[in-house]
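Only one protein chain is missing; all other protein chains are in place.
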């Protein structure tokens, strides 16, 4: 009996000593990184890593969320993070890092190294939002939005569709970004994060298109919305069309697209888009309430806008819509077919077939 | 006769031994006045004394079923202790049953109260209990086998079953076990439970104790075996499954959907009471990224002032709540509510404000305590109460993955248990023809 008690005591003691060696770290000894920014450093080959760290408070109020911004330059990201650890009093925890910003200069340069590091870190979630920061990630992360309730949640809510759902904000996850960087016939896109001019909130209404190596094109906010609708099927949006000096606004409720690519030496991409919506703003007695006529007008307008956008993207040499992949998928192509496609892509022509269905013309005639 | 008895009961002063004489016949009489009731007057003393008629008296001795011939001197001591009167007339010994029934009314439910069900509970008297049971399970096939157990207490127990529904293999196993029991004092049903279960079974109860006659009736109908014990308010039911412990008698009386809802809630309760303290440790100290970021920051903020690691915090709070529960059972009823108020409200609030524990931990502790009492069976509730500690320890060492692994081990443990050879945690009982070689392979319990 005594021997048994003794052995139990020894085992318990052993177990308790084990705790010290295996990742036991209380939550109040951890510093949560809420957003991570990576820029090019001052010297070539250097990286500037900016971390936004949450300082938790027991009371939660708007604008009272405290964060600390730490940044450091080193010749690799891993080193920078390791060095940053010596600048803070608690263990850095990337588990809640949901926003990753990549500086514009780094995007123009090369993001390969950054992405490898991000994919290797197991604690960085693959569903983090990725964005391109302008002018630099450090500048954007330094901003302290007034409305922030939890540390770092303003940026998180801006990106995701839990909070605001803006049709100008393109959402991109890390896993999708990584996939698009590697995929044949599909290129990445990144939302551009800027500071609001009055410096109290963020502005995310543009999109940037890098190819496999570097940044190629960025769109303005109108084009961004069109991209968001046509490529990401974002349906909580409103498109405006000019009409005799006024503007008609069509609020969308449903968007679907399909793509058909013909074979031949120079393939023709037929892009079909079906949209459903209602007129949110239109002149009174607009076209006498003749729905088919209105639809027709909107369709030609949308065709024109989309065609412009697609040619602009094609001319920049990027393929964020994934036409190349779709081409392969349609004809079960292999690498030879893809070579053919890459040669042909700068010359492909687009044919837009849009079909707009106006549900009700708002509440009034 | 008296000489023999006196020799056996030396110095037992509360035994009445006397030779009485009514002028016709002398009679030797011996009984314990404390064990016998007033019936001795009408049944024996009146006919013997002033209404005496030798023929009538002889006829009475022969025809009244309360009079039994007791010629074997070895039986005498036992009979006297059971509340019989021994008498010797005309050179013949008789016993007269005149045991005092202490209880004449059914008890009220205290441990397993039901809202709509019957409110009567078993009493500490075995005949009363039999009456309560016969009232609810009234068929000729209900069989009762009497036993006497406890070499010092000599407690009478009854094994009851419906002989058409009962599984004979289990019945034989029970008889074997009962024969093998060596016990000094059988004072409560729980001590019989301990004797009947194997050593390995002690963590979770595999025999159901109940104070409700209606539950016993329901179980008898299912072919289970019931043991009632003289002097205990609880009947034992075997074999049982885990789900029987989670079954409140109200389930039989409530409407279907209420019943489903409450059942689900009970299992969620069990799960919470076992998992919550452990997952608090795991989340706080290993994987704060599992839950939403808001939750992490809230915990972080409320833990900011706590000086110890999370597991000390958990142990402190768990100790407090266990002490509180224990105290409110032992304390007199009147003081009990005060203790709960002081302990639960004031102490918790103060501990949180003083920064000794985080406010989240206070919530967890109360949820743990409350959901533990959702379990209808007190025996099972105790087992579950204990189960959270291994989980806390494994969470200290391995975090959330340890909790899941231990949960797996617990499931296997429960599946491993057998209640009298019957699976304890099989979800859907196999129909009897599905069991391979039933009856031979169930040899070990």
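Labels for the chains are A and B, by order of writing; each one numbers its residues from 1.
We adopt the following convention: a residue touches a chain if its C-beta (ideal position, glycine included) is under 8 Å from a C-beta of that chain, and two chains touch if they have at least 3 such contacts.
One rule holds for everything that comes next: contacts and distances are computed from a predicted model.
Novice: Any idea which of "High-affinity zinc uptake system membrane protein ZnuB", "Two component transcriptional regulator, LuxR family", "Spermidine/putrescine import ATP-binding protein PotA" or "Spore germination protein" UniProt assigns to the chain that's been left out?
Specialist: Its UniProt record gives the name "Spore germination protein".
Novice: In the complete complex, the non-displayed chain touches which residues of subunit B?
Specialist: 198, 200, 286-287, 289-293, 394, 398-402, 404-406, 408-409, 411-412, 414-416, 418, 421, 423, 425-428, 430, 433-436, 441-442, 444-445
Novice: On subunit A, what residues meet the omitted chain?
Specialist: Residues of subunit A in contact with the hidden chain: 18, 21-23, 119, 122-123, 125-127, 160, 162, 173, 175-176, 178-184, 186, 233, 322, 325-326, 328-330, 332-334.
The rule is short, and it goes like this: only the chains that are shown with their structure count from here on.
Novice: Calculate how many whole Å lie between the centre of subunit A and the centre of subunit B, each centre taken as the average of the chain's C-alpha atoms.
Specialist: Spacing between the chain centres: roughly 63 Å.
Novice: Residue numbers of subunit A touching subunit B in their complex, please.
Specialist: By the definition above, subunit A touches subunit B via 15, 18-19, 22-28, 30, 32, 34, 54, 56-60, 93, 95-96, 98, 123, 125, 150-153, 156.
Novice: Looking at the complex, which residues from subunit B come into contact with subunit A?
Specialist: 283-289, 293-294, 296-304, 306, 309-310, 393, 396-399
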